[in-house]
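Below are the C-alpha cells for one structure; questions will follow.
The other protein chains are all here in position, but one chain of the complex has been omitted.
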Amino acid sequence: MFLLACPHCGPRSVDEFKYQGEVTRRPPERPTLRELTDYVYFRDNVAGVQREWWYHGTGCGLWFVAERDTRTNEVLRTEIPEPSRGRTPAPVEAAVPDTPAV
Amino acid sequence: MRIAPQPGERIDRRKPFTFEYDGAKITGFEGDTIGSALYAAGRRVFSRSFKYHRPRGLLCCSGDCPNCMMTVDGVPNVRLCVEPVRDGAVVRAQNVLGSLDRDLLSITDKIGGPFTPVGFYYRTMIRPRRLWPLYEKFLRNVAGLGKIGENGTHRRYDTEHRRVDVLVIGGGRAGREAAARAEGDVLLVDEHGGGGALKGRALGIYEGGLVPVDAGDVLYRFRAERIVVATGGIEQPLVFPGNDLVGVMLPNGVRRLTRDWSIKPGERAVVVTADDAGLEAAGDLRAVGTEVARVVDLRSERIVQLAAVGKRGRLSAVLVDGEAVDCDVLVMSGGRQPAYSLLAQAGARVEYEPRRGIFVPTELPENVEAVGSAAGDLEGAAVPAASYDGGDGKCFVCICEDVTEKDVKRALAEGFDSIELAKRYTTATMGPCQGRLCHLQSIRMLARETETDEAAIGTTTARPPWGPVELGLLAGRHYEAMKRSPLHFRHEEAGATMMWTGAWRRPFAYGDPAAEVRAVHESLGVIDVSTLGKIIVEGPDAAELLERLYPNRFADLAVGRIRYGVLTTDGGRIMDDGTVARLGDDLFYVTTTSTGSESVCEWFEWWNAVWGYDAEIVNVTGALAAVNLAGPQAREALGALTDADVSNDALKYLDAKEITVAGVPCLALRIGFVGELGYELHCAASAGEHLWDALVARGAVPFGLEPQRVLRLEKAHVIVGQDTDSESNLLSAGMPWIVKEKPDFVGKWAVELVEERGIRERLVGFTMDGGLLPPEGAQVVENGKSTGRVTSSRVSEQVGKVIGLAWVRPERADDGTRLSIRIAGADHPATVTLAPFYDAEGAKLRS
Partner (left out) sequence: MRFMSHPEGVEFASPLRHVDGIDDVSHLGKWEIRGDAHGLDGEVIRISPDRALVVGDRRPDAPRVYDMTAALAAFEVEGEDLMRRLTELDLDELPAIGSILRGTPALIERRGGERFRLYVPQELGHYVAETVVDLAKGLGR
C-alpha cells in the first residue's frame, strides 16, 4: 500500500483513495462511433509517467490529478483542478473515461 | 541429560513448568523451550519428514528448519525449539500414522523412492480416472503438514498502526548498535525479543516504508521513514548422504543446547565445518563432556567423501574419506548466508560473491539500510562443495520438502534448468523454511550440474512473508461496516425481518408482505427510505451543472417542482436514477438510489472538477431520515399532523414543499414510487423516530422492501442495477422521453449513436398467462433458443396475475406480443404489456 500525497491532506495510504484512471480527452464535438469508443474504452496504459484522476474518498473528498510513474508508483506531482467560484466555467479540456463507480 | 548448572545458562531451575507430550508429563524450567525440555527428557525424534516420513531431530534451534514442528494446544506447525515452555501446554506430534518413533507411513522411505520421484504428483495417480476419488482421499490424508482443528481456532487478533523514524529489524549485535546510533524515534524489533526490542517478526518491507510485524496476537503495521535490516546470517547445512539423520546439527543447535539449556547433546561427536562456528561448537561439546572424535575444518582440509550413516534414522557413524567414526552427534557448518530476503523484497539487488560463496545484497533503496551479517559483513568461510559423495543414503538438498540431489538432477534432465522453474518443479525452497536452509544449496547444485556458476543461476524472487504467519493475524479483526438507518431500532422493535442491501440493513417485511401491499393499496402504509442518497446542489451554476449531467431538462424546472431523472455515462450506460426537486432558483435537492448515493455524489463532484461550475455538491444522505407515506388515506393522515395546506391544489403530484409534520420540519416530496397517493417526508435524522412514531400512531402500517418491490413492479418502475445492467441504455430501457434536445449532456453522443444504429434488446413488462412465477433470471425462449431474460417477477394480488419485467428482442417488444418463458425446463406463455400493470394513467398518483 504505497503512499499518495493528497494535495490537501499530505501523504496517505493509497487505500484511502479511489483511482479513476487516466486523464482522457472528452471529444469537444460530436464524435464518430470510432472516436467515442476510443474515448470511452481505450487507454494508453503507459509504462511510465501518466496523468490520472484520484479521489480522496476516505478523506477530504477532493478530486485531483496526479502524475504517477506506473512502474514505481512514485507520484511526481499533484494538482487540484482550478476552483471556479464566480468564473464562467471552462470548456472541457481534460475529462473523463466511462468508469463510474457503481 | 541435563548437566550440572553452567555459568551463563538461560534456565531458572527454581521455576519448573510441566506440560503434556503425547500423554506423558514433561517438566522444563523457565528459559527452556518445549523443544529443549523434550530433548532434556531424552526425546530425539521430533518429527517425521514431509514425503518420506523419515525421523527428524533438532537441527537449528533457531526456529528456521521444519524439524521440530508439532501441534501445541491445537495450533499446528509450532516450532518447539523456540516455543517457551508453559504449564499445561498440550503437545502432539503431527504428520505421523502411529507414533514418532514408529510411523507406519515411513514405508514411503523404504519403497517410495522409485515411486515418488520429483514431480510424481503430476504423473502418477492420474489413471484410471475413475479411481481419482480414491486417490484424492488418500492424498488429502497424507498431504500437508499439521491439521487445524475441525472448528479452527478462534482467537482475538488486533492490528496496531505505528509510526517511527527508524525501524531496526533484528536484535543482534549489529541491530542493537544501529538502534543506539540512530536518531529520532527509533524502534528495534526482534523475533526473540529481549534487550528492549519489541518481540515480533518483520514479515516484509512494502512500499511507503510499510513493515508488518507479527507479534502473535497483534499485527503491527509500521510506517518507517528509514528501515535498518539487521536480520543476520543463516547457518547453512552441507549436502551429503544421510545429512538429515537425527543427530546431525547446525552449530547453533549445539550452542543453544549446551550453553543456554545446559544439556549434553550426545556422547560422541564429529564436526565438519567451513567456518569458526563449527570449531566453537566443538568447544561447547567438550565443555559439557561430549567427546569430539574428529574435527574436519574445510578451510584447511580438502575432503571428497562425506556421509552419515544411521540406524532407524538416528546417526551412528560418519564416513570421512573412507574413515568411519562412530558418533551420535554430527555438527555440520557450511558457513553463513546473509539473510537478505527483506532487503530484496524492498528492492535491493542480490549479487553472488564467488570468493565467499554467498549472495550479498547491493543497490539498496534510499530508505533502507543493511548492517552486520545481513549486509554481508561475515567472516571468511570455505566454500563447500555442492554435495559430497560417500554412501547410498538419501542426500537432501531441501529437508522441508524431502528434495534430494537425485531429484534436482532429474528435474534438470527434464529441462527445468532455470532456478525459478526447478524450484516450482521440485518444490525445493517452497517448504516451511522458505529457502533459509536450501536456497543456496539448490543454486549451487544447479550451477555445478549445468557447468556454470552461481551468479549465472541467480536467486529466486524474495516475497513476503519472511516466515510463517497465521492467516487469522493477517486477516485481523473482522470489520463489517453496517449502515443503520435512523429508524433502525424501530424496525427491530417491530420485529421486522432485516436484510442486507449493500452496506445497509433494511426491513424485508414486518410480517406478511402481501398484507403490507394491501395496506398501501387500501388504506395507508409507511416505509423507511432513509437509505436513499440525498444530495444538495446549490449555486449560481447549479441548474447548468444538472443540465449537463442529466439527459433531462432542469433549467426550466419551476421552483417547488420535482422531475424524475436518469443518469447515464458517456458510454450510454444507465448509472442511477432518482428525483430532482428545485427548492430555489439556485438550490436543488437530488435523490439517488440507496446503493448509488456515494457514487453519484462522486460523479457530480468529478464532473464539477472537470467543468468548474460554481455549484456546491453536498452529500446529505446521512443527515436526513426519510419516509414514504403512501395509500389512499395519506393526505388525510398528513393533514392531521400538519398546519400546512396539503390539499391537492396546494401540494400537487410532483410538488416539493417544506412543511412541519408532528412538530418536525420536513421536506415533503409528492412522488409515487409505489403507485398510490404518497408523500416522501425528509427530516433531520435525529428527529426521524419522532416523525415515524407520529405516522404509525396515525394508523400508517409499516411496510418493508419486499412489499415495496411488488408495488413498484405493478407500476413497472425500473430498479437500476436489477432491471438494467452495464449494457442497458435509455432507448433499450424504454425511456426515450427522458432524452431532451440540448447541446451537451453526459451520454448524449452514445444515445445518438444508439438511435442511429438501433437497439439490440428492449426492456418490457409482461404478464404470465398462467399462475406460475418465473424466477428472476429465467430465460425468454424462441424456438428453443434463449433470446431474453426475466429481471423482475412477482405475484400481484392487485393485478390478479403474475407480472414482471424482461429483456426481449426489439422485434418481440410490441404490446401484446406472445412470449415463452422457461420455468424449470418447460416453456410457459406470457404476454408483453408496455403500460404499467396498475393505474396505467397515474390517476391514483394525482388524486
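Just so it is clear, A and B label the chains in written order, and each chain counts residues from 1 on its own.
One rule holds for everything that comes next: a contact is a pair of C-beta atoms (placed from the backbone, for glycine too) under 8 Å apart; a residue touches a chain by one contact, two chains touch by 3 or more.
Since this is a predicted model, take the numbers as computed values, not measurements.
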One chain is left out of this view; which of B:Ser99, B:Ser686 or B:Ser726 touches it in the full complex?
B:Ser686
Consider the whole complex, including the chain that is not shown, and state which of B:Ala41, B:Val325 or B:Leu583 touches that chain.
B:Leu583
For the chain left out of this view, which of B:Gly31, B:Gly467, B:Pro486 or B:Gly525 touches it?
B:Pro486
Residues in subunit B touching the chain absent from view
156, 158-163, 221, 223, 477, 479-486, 488-489, 504, 536, 538-539, 583, 587, 616, 618, 620-624, 658, 660, 663-667, 682-690
By the contact definition given up top, give the residues of subunit A that touch the hidden chain.
8-10, 12-13, 15-16, 57-62, 80, 83, 85
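Definition applied: only the chains that are shown with their structure count from here on.
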Counting only Cα atoms for the centres, state how far subunit A is from subunit B in Å.
28
Contact set on subunit A toward subunit B in their complex:
1-3, 11, 13, 18, 20, 26-27, 30-31, 33, 36, 39-41, 53, 55, 57, 61, 63-64, 73, 81-87, 89-90, 92, 94-98, 100-102
Considering only the defined contacts, which subunit B positions touch subunit A in the complex?
206-208, 210, 541, 544, 569-571, 573, 575-576, 596, 598-599, 602-603, 605-607, 609-614, 721, 749-750, 752-753, 757
